[in-house]
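Before anything else, here's the structure in question.
A protein chain is absent from this complex, but the other protein chains hold their places.
Letters A, B and C mark the chains in the order given here, with residues in each chain numbered from 1 onward.
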């Protein structure tokens, strides 16, 4: 079994503590907002100067309320709006407790590559380097391997770095892995996966935590996991 | 005849143009606000984050409305309040058009000394160095000589500098003097003073402007000038 | 009486010239001064250096200026989205230069320009391609990249409300880069959705004080 994109986002959301100040990147991370536990106050931050919002329903759209992904949002009671200098003071000054980012690759030492695939493209960096360099807990949410089946967790990044040694935890469709000074530590595996199977799809050595467990998925959500025949979700 | 402290402040106020953004220092400069021409919109700025105010009458006092001298003020329509970072963005970023500062000495090249008399004191600098280094037009308002009769306009400052080459114009109880790349230029003298008499009380050479004039004082204010017997006002 | 209100966008940008450096506010659509940008496009001035977060969108505002080839160089953080096709086409043909700056560094460089600072040290981009050729300094045991201030000839910004003194308020996500850019250009022109009387904006709630703003022009609905 492997997690869907929603399943990865769900799993990340479970680990955000009460009172967390969180910036969500594009892709899988942007789905985390859907699964925030209702019993915790968690404050979403967006680069364009919003703190304390949720995704908007279609009938709530306000032309002046979009997040950095240009998705419509609504402000919660207690929200605040500010300029880009204050917004990046929050990011770079270590005031945000968490950011969840997508990745092309993560290295065993926590190096993150998520901003540029090839020199042929138009490059764009946005706030990725500020988030990676500044936020206290940089978590990555991504598929474990590329659509071609190549591991995205590697000894050394081949793509250009976003920031060195910044990632603290990796959530994939197969596993939850901590980046520690002693290397990668496997904390959880998907139902039906073994640590050995995860290691085979990982490009760097994993230490299996003594309390490594099989993650449990809730009944109340549908579509969090695939019982895949052809392997993990791409 | 020489100007009183109020007279110097009056004379400065006449030269502030419509739309000026002005920070007034302590001492004689703080009196300039009393003489702002009623037919011009001039915006006073204070280091502690106020723009667009006037001195408060006694019955208008608000505990949260004081300027940087701790004097009570009232906000005018169109005023704005901001934090110290924005306040000094206005100062250091060259957004204020004018500052009027007191001085211990001004040198012929525009060097300003106004922050420290001796090493024996408790030193304090406040916003003086930011104003002197940052504001577009730094004007000095001071008595022409010390109480002991020593010139305060000098070839070289003896007191510690606030900023080098920053003063553009000097208003004293005896004269108005421009600081130019070619040296000090005498623009105006008090009624009854001659350029020669001003030169004798000045510690650096003055060039007399071709249009140097005797300043005129208005009828509507009292106490702007002293018909002194013992020399200029101290 | 001070009156910064200008009749229309064409009048507001009438003295802009070829070769100028222009900051453009906005993050996506909110806060983008699109009517001012359309007026610049109508003037047809060229060889411009643009400082903005993005590269414009579709054939609108900055996107339209890109389409018309008015821009020589773009200093921005995020030009790689589908709607920025006008920039992309010219960039891939080598017709427009790109200086890519991390978003927080871009905001800070603009703020530094407005605040009269020469430059600053940021931890962002240390150890990456975007730090190449830049001074890296260790301060209190951490590495930082040196970045210089940005200052422009003109800033084109957008606000929700403005008065004749240039005081501005933004609404929600309109704010973004606009207050910073208002501090960092020799000429600052604000497009506003509403002109309000002096005194109607509470002093504690003015977002951009009038000292930073030279011209205010009403958005034409």
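One rule holds for everything that comes next: contacts are C-beta pairs under 8 Å (C-beta built on N, C-alpha and C of every residue); 3 or more make two chains touch, one makes a residue touch a chain.
Model, not experiment: these values are computed from the prediction.
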{"item": "Shown chains touched by the chain that is not drawn here", "value": "A, B, C"}
{"item": "Hidden partner chain, touching residue among A:88, A:115 or A:139", "value": "A:88"}
{"item": "Candidates B:97, B:162 or B:202 - the one touching the absent chain", "value": "B:162"}
{"item": "Contacting the left-out chain in the complete assembly, out of B:37, B:126, B:191 or B:223", "value": "B:126"}
{"item": "Sites on chain C contacted by the missing partner chain, in the whole complex", "value": "108, 112, 115-123, 137, 139-140, 142, 144, 148-149, 169-172, 175, 203-205, 207"}
{"item": "Residues of chain A in contact with the chain not shown", "value": "18-19, 21, 41, 43, 45, 51-52, 75, 77-82, 85-86, 88-96, 134"}
{"item": "Residues of chain B in contact with the chain not shown", "value": "47-50, 62-66, 68, 70, 75, 81-85, 87-88, 91-92, 116, 121-130, 133-134, 160-164"}
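Methods note: only the chains that are shown with their structure count from here on.
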{"item": "Furthest chain, CA centroid comparison against chain C", "value": "B"}
{"item": "Distance between the centres, which are taken as Cα means, of chain B and chain A, whole angstrom", "value": "58"}
{"item": "Chain centre separation in whole Å, for chain C relative to chain B (CA means)", "value": "36"}
{"item": "Residues within chain C bordering two or more other chains", "value": "111"}
{"item": "Overlap residues in chain A, where contacts from two or more other chains coincide", "value": "none"}
